[in-house]
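Report on the structure given below.
Here the complex is missing a single protein chain, while all its other protein chains stay put.
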């Protein structure tokens, strides 16, 4: 099975999910001034930025992973669907996180844990696909194991470990979960930009 | 007519429809605890998972079917539009099913029957396209009837029969319709994953 | 400029617009039975089906038109954007039409006229693009005027004339506008299916 429709469908889901994030930026209530109304909703804007970065990063990684594939088998199609389901859930868990971060109280901890859980799911989905591709050389253009695989596995693992730890951290401080998630996102962007080299089209 | 725009448009509709499912995951009311609020809405989450699986499976099948085509004729474009209409309706019928499964009562039976009906429509749409392609060898790369066609016809038929039966079963138990639909989805995923073999790109 | 991104962007807009139609199928109120609630909203379902057919038909025609192009010039990009704007408006005018068809009264006439106006805009947009392509042979693979151009012009004109007339007819009967639009859609589907012949990919 060709990789092009896998790419087209995945790109479609990534594009819709990243754009739907804007639907969570609700207009402020009209009984306070606009500036006040927007300021009260800062967690919504921060969550929008974070989720946009998370989906953007996972898209860049997905792009790189699928680019190494010559063919796709059926299990990979379904693993990819599972990854996409975690991507599609992110606007919902983000929206939940933002709402309860504003409201505070005990539910903010629960919402932060759910957000961490959905980030962990995405990370796990990505890692399972990565392992599947490493173990099935026939799917790849280049059957020899990629030299960078150890480093890449470590790197992907970092996110997973932080997200798993965040589920516990959520019950200490919801805000800390937000900060940690933002740091992981910033780390991925910096890591990828600095290791950048153009590749022939 | 080339198949690539049929694929691009269909992938777009599948991607938007599968991502819009998240809009049905509404935030819980704020007068109960978050955990309670989410627990009360479990049918919404179960329906999200089921619909995601159904659209994902139909996408994989669509992918395989169109991959066998060399050209597309106009009737096929319109049959494909009819299939896509049933796909676009699924988020609505899923939302309806989830709401009345929570509320219970007589309307839960009606909602389950409507959900089964929309699954049946999708199954019928897929089967009509399948038969059209089997009967018009000039549209295919390989004009000889596919060896697997009898088996595939049987397999596609299973879903159709279960969905048709579900319309009646809905009036006995709405929950049973949900379980049966989940079993059909699991059967398709397992069947396809086990019969998997990579194909040249 | 290559035609592929024009196609990809247009297919994206068509796919999103046709899928967003489902958002107008709101869940019925819970103070009546589900069957009663859905029956009361029949114009919403009828409008969904009609709009789905209209966007589907315009997609098929767009597909055929752009398939004849070798290159795209800038005016064509902007004419295409104008056509897409009329496509994007259709879910809104459909929703308006469906709501006031249920409510009846004088506003139903206005809503039917607005719906006809938006269909007319789409038809005009399509015709302007068609004329632009006919008048600029350098854009086409085949510089000789297509043999079918006279017939096609007439055919495209039919929709435009009916939609223009519908603006007036709206003030006699909103329902008649709906029936006429459905007949035009059915005519296009039948005309295209019967004149169908497969083309090399």
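Letters A, B and C mark the chains as written, and numbering starts fresh at 1 in each.
By our rule, a residue touches a chain if its C-beta (ideal position, glycine included) is under 8 Å from a C-beta of that chain, and two chains touch if they have at least 3 such contacts.
Remember, predicted model here, so these are calculated numbers, not experimental data.
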If the hidden chain were put back, which of C:91, C:125 or C:159 would touch it? C:91
Sole residue of C:32, C:71 or C:128 that reaches the chain not shown, by the stated touch rule: C:71
Of C:46, C:81 or C:164, which residue touches the hidden chain? C:81
Touching residues on chain C - with respect to the absent chain: 1-5, 8-9, 11-13, 15-17, 20, 23, 70-75, 77-78, 81, 84-85, 88-89, 91-92, 95-96, 99-100, 103, 106-107, 110-111, 136, 138-139
Over the whole complex, note the residues of chain A touching the chain we left out. 7-8, 11-12, 14-16, 18-23, 25, 27, 30, 33-35, 49, 52-53, 56, 59-60, 63-64, 67, 189, 192-193, 195-201
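One rule holds for everything that comes next: only the chains that are shown with their structure count from here on.
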Whole-Å gap between the CA centroids of chain A and chain B: 26
Sites on chain A at which at least two other chains make contact: 12, 15-16
